[in-house]
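Some notes on the structure that comes next.
For this view, one protein chain was removed and the others were kept in their places.
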Amino acid sequence: MTDLLLSQIKLGAESQFGTDEYVVNLGPQHPATHGVLRLIVKLDGETVKETTPVLGYLHRSIEKICENRTYPQCITYTDRVDYVSAMSVNLAFALATERLMGLEAPPRAQWLRMIMVELQRLASHLLWMGAFAGDIGALTPFLYGLRERERIIDLFEMTCGQRLTYNYIRIGGVMIDVLPEFVPKCRAFLDYFEPKIAEYEELLTYNPIFLERTKGVGIISPEVGINAGVCGPSLRGSGVPCDVRKQQPYLYYDQVKFNECLETAGDCWSRYRVRMREIRESVSILRQCLDRLEPGPFETKLPPVLKAPPASEIYSRIESSRGEMGVYLVGDGTIKPWKCKFRCASFNNTYVLDQLTRGWKIADIMAVLGSLDMIVPEVDR
Amino acid sequence: MGSLLSYFKNIIFGFWNLLVGLSVTTKYFLSMKTNTQQYPEEKLPLPVRSRSMIKLIYDGEKDQFNCVACMMCAKACPNSCIKLEGVRGADGKRRVTTFKLDFSTCIFCGYCVEACGFDALTFVAEEYENSVYKRGSLLQDEQAMKWVRPAHLAPKPEEEVKAEAASTAKAGV
Amino acid sequence: MTNEEMKTKIESDFKDWILSAAVSPQKEVIITAKPATYLSLCRDLRDKNEYSFQHLSCLTAVDYPKENKMTVVCHLWSYKKCAQLTLKVDVDRANPRIPTVENVWKSANWFEREVFDLYGIIFEGHSDLRRIMMPEDYTKFPLRKDFTDDGFIVKPN
Partner (left out) sequence: MVHLIANLLQQALGAVGLSGFAFIINPIVSAVVMFGGISVFVMFLVWMERKVSAHMQSRIGPNRVGVFGLLQTVADALKLTTKEDIKPVHRDKIPYYIAPIIAFVATFAGMIVIPFDKGVSVQNLNIGILYVISITSFTVIAILSAGWSSNNKFALLGGFRSAAQIVSYEVPLVMSLVPVIMTAGTLNLNNVVEYQQKAGYWFVVPQFIAFLIFITSATAEANRAPFDIPEAESELIGGFHTEYSGVKFAMFFLGEYIAIIVSSAVAVTVFLGGWLPLPFLGSLPIPGFAWFVAKLLFVIYLIMAFRWTFPRLRVDQLMDFGWKVLIPISILNILITGFCILFFGKGV
């Protein structure tokens, strides 16, 4: 009887009931895709066979828009390239334009830029930490992260009047000098913030469930990572020293002391560790910057009309919160860039998602996606 | 035996770290500290630099707008959302006649306010409740944007500003 | 290795493969490759120990309708040497075809898809050349300078 049943089942499997891939659409509306990323996931039971990211749901053609705007006007759009870390993109574009036109911002502006960008890195990493923990299922760190991020954003609002899209770092300097109470407030924030980092680590770092979920999951080997263009903290988790701040110093990063945070395992947990350590490093950079901030002008005198030299081009890179942020500008002697390309870290980091998740479980997609710190506006632009 | 030992060690280590995590949340639960602002009842004071709403400054004494329709704001705007016209008045100075700002495309970058050389446009921090029910009502004209500057916000004379800058420079911030 | 040194070194190493090499006023080494040897040049730049440009930082294209060409621009970075290199290759605007560098740098996969999507440059041998940003049934190439569409407004003033 049993044999008969078994044979029938076998026969059935061959003849009528062929097995098929279980295709699931994660997104574009999904609680864990950080925006409108769509993943077409082919599953075998719970196991992922293939992940295909589908981009473009947030494509706003910022590069085309920038070709039709003057250089200063473009900066307002760079805010929207990566709205979680708008200062970094502001800086990337401003530095590229300055290098294209041979301008130099005064020292106070440079220090202010560094303070702002590092504060932004803190804010971005805090949001990332919360979102990553949320993807894995812990909801409380998200609120803790936002609570501290709120204070950073208050500092930004005090300085430039906006909370998300700042338009603060301008060509040849910054928009406006910080208020006199900014420096003490910033120091007070750092004093308040430092013990909080330990709290996040207590909640997550050695939590056994967190370790289970992240250790050994989504391993990027250094070779694959470099070849696939992974950058920033995600690649540093694999032990590749790729910090643009160290490799190609801009602003005054060669004058401050900080360590490049490296981990070797290349899994989600390493990437988490790299970012948590970067938060500490950023705090130390911020303290040094605040110490060295000296009075002076906050912007250079710009020509009344900003024109790029004809047939000039520049590719300028900075280390944004998510990794390498490059801006490619081609000038044609007019007030508008002939070509403007944003090279965004998330774009390349999302590309490796397929390789990282094959053979893992569906829940690991969320862990890996979270650990790569991708932001959809940056991917789609 | 070693693996058995590490099995129990792992369990105890994991259990301990779970307790550490629980202690953090329990600490916050018991402290009952909250960071919430109950918005309509509690309103936070906004920083003076807040880019909340763009207003057209109206000079109550002279009974006219400060704007002279020089078009600098319209040129600076990345989205071309400012449309304005002006005529030459009886005193020989240009005055604005129509000023239209389409807030549905405005991104509050602040370039118009910065470009204005006549102290005619300004951000008003307090007016941040700007949502409307119809898209059309976001297209505001000079009457809707009219704003008389209160006395305490009047711009300081130039000497005072310079003295202040010098004093902050001395303080070293 | 300074920029000038690298420029002369590249000029001597690959003199048959490149059209020009220069250091721009913005202090970047810019070389223009011949389309026929573009792929082997990329491979050598990645593999040769004195270059080891293992990181394709950015790949994009620029449209020059006046010269009737489009230029594919690769920005390479060497983690070992801390050096940056701009590699250009011109393609015909009417029939834009160029071999893919996907097999040299994996990251080129999406970069080239994006360039195909927005400029219409066909990368021969690409494993998955589909539109990436625009809808799949879209027929135009938005970043070309002669692009027009119904909803497209060029900013006034």
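All chains are identified by letter, namely A, B and C, in their written order; residue positions are counted from 1 within each chain.
To be clear about the criterion, a residue touches a chain if its C-beta (ideal position, glycine included) is under 8 Å from a C-beta of that chain, and two chains touch if they have at least 3 such contacts.
The model shown is predicted, which means the values in this text are computed figures rather than measured ones.
Judged over the whole assembly, touch between the missing chain and the shown ones holds for A, B. Touching the missing chain, out of A:Arg213, A:Arg245, A:Arg271 or A:Arg343, is residue A:Arg213.
From the set B:Ser3, B:Gln38 or B:Ser131, the residue in touch with the chain omitted from the display is B:Gln38, counting the whole complex. Note that of A:Leu143, A:Ala188 or A:Ala311, the residue touching the chain absent from this view is A:Leu143.
The set of subunit B residues touching the chain not shown comprises 11, 18, 21-22, 24-26, 28-29, 32-36, 38. For subunit A, the residues touching the absent chain in the complete assembly are 22, 24, 30-32, 46, 133-140, 143-144, 147, 203-204, 207, 209-210, 212-213, 361-366.
Heads up, the rule we're going with is that only the chains that are shown with their structure count from here on.
Our note on geometry: subunit A versus subunit B, Cα centroid distance of 25 Å, whole angstroms.
With centres defined as mean CA coordinates, subunit C is found 41 Å away from subunit B. Taken residue by residue, subunit B touches two or more other chains at no position, since every residue touches fewer.
Chain contacts: subunit A has residues 69 touching two or more partner chains. On subunit B, the positions that touch subunit A within their shared complex are 10, 13-15, 17-18, 20-21, 23-25, 35, 46-47, 49-51, 76, 78, 107-111, 114, 123, 125, 168-169, 171-173. Within the complex formed with subunit B, the subunit A residues making contact are 69, 72-77, 140, 147, 150, 157-162, 165, 167, 175-176, 179-180, 182-183, 199, 202-204, 206-209, 293-295.
Per the touch definition, subunit A reaches subunit C in the complex via residues 55-56, 59, 61, 63-64, 67-69, 99-100, 102, 224, 226-229, 231, 240-242, 247-248, 309, 312-315, 317, 324, 326, 328, 330, 338-339, 341, 343, 347-348, 351, 380-381.
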